[in-house]
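The structure appears right after this line, and notes come after that.
Missing here is one protein chain; the remaining ones are kept as they sit in the complex.
For chain A:
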Amino acid sequence: MNKEKATVGHDPFEIEQREWKQRQSRERYKQLLTIASPIFILLLWEVLSRTGIMDIRFFPPPSAILGTFWKMIASGAIADHIGVSLYRIFLGFLAGVIPGVIIGLLMGLYSPIRHFVQPLVMALMPIPTLALLPIIIILFGIGDLSKVVTIAGSVFFPVVINTAAGVLNIDRIYLDVADNYGAGKLQFFFKIALPGALPVMLEGIQMGQAIALLTIVAAEMMGATSGIGYLIWTSYKAFLLKEMFVGLILISFFGYLFSLMLRGLQKKLLPWR
């Protein structure tokens, strides 16, 4: 390799620049693939559905779904469903994340608290919050509150577990540094524990966000009078499959959007990674 370069007598920077350009175009290619994949699936669906290979009654083509979506927006029927679902997701998400972070930090920082709370978390986590929905509805009614509580209950667990793990996985040497340089309790918390735990904690919050969307749909299918889940369920029962798909695609869209937003937040909060 080296010999070749020497005999040809190229500028080494020229060679490196060429390689850098190649890397750049490879990166662009990968980005293109990422954008292309959902478009490809939608096109395939459209074709299969239009040619009748897939049953058009069960799988209406995306263009028809889009048309239905448009009509629903125009009639104003869908805005309320979206609004009410987002409102529930947002509140439920916060109501799960905030105590999850606080209890997780306490568990990570104080081992007696960890030993006391951990068995409860481990025992309660496997119970699907949705299985508790009947009780939740009895306790909190069929309004927004029961949905918020259901989502909060599902979001709480991944957040609390990841937050505690985030604190516990901070490299010992940073604790020694803090100790050696005389960090007080508050300083230790803000300079070491919180920033050190943040990466794993944010992974938990990302997971919680996905679970919030999974939960809202199911929660709105039972004992609700509005929301995207309600839309999906009633459309299905009336065999309005285009409307049902609108609901499904909305959920998928919001899931993707929230993921992107959280990734952006992660980049902002963790410039040191």
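The rule is simple: contacts are C-beta pairs under 8 Å (C-beta built on N, C-alpha and C of every residue); 3 or more make two chains touch, one makes a residue touch a chain; residues count from 1.
What we mean here is this: contacts and distances are computed from a predicted model.
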Listed names "ABC transporter ATP-binding protein", "Tryptophan synthase beta chain", "Nitrite reductase (NADH) small subunit" or "Aldehyde dehydrogenase", matching UniProt entry of the absent chain: "ABC transporter ATP-binding protein"
Contact partner of the left-out chain, one of A:Trp45, A:Tyr87, A:Phe140 or A:Tyr174: A:Tyr174
Touching the absent chain when the full complex is considered, from A:Gly196, A:Gly227 or A:Gly247: A:Gly196
Hidden partner chain, touching residue among A:Lys30, A:Lys237 or A:Arg273: A:Arg273
Residues in chain A touching the chain absent from view: 171, 173-174, 176-184, 187, 191-192, 195-196, 198, 270-273
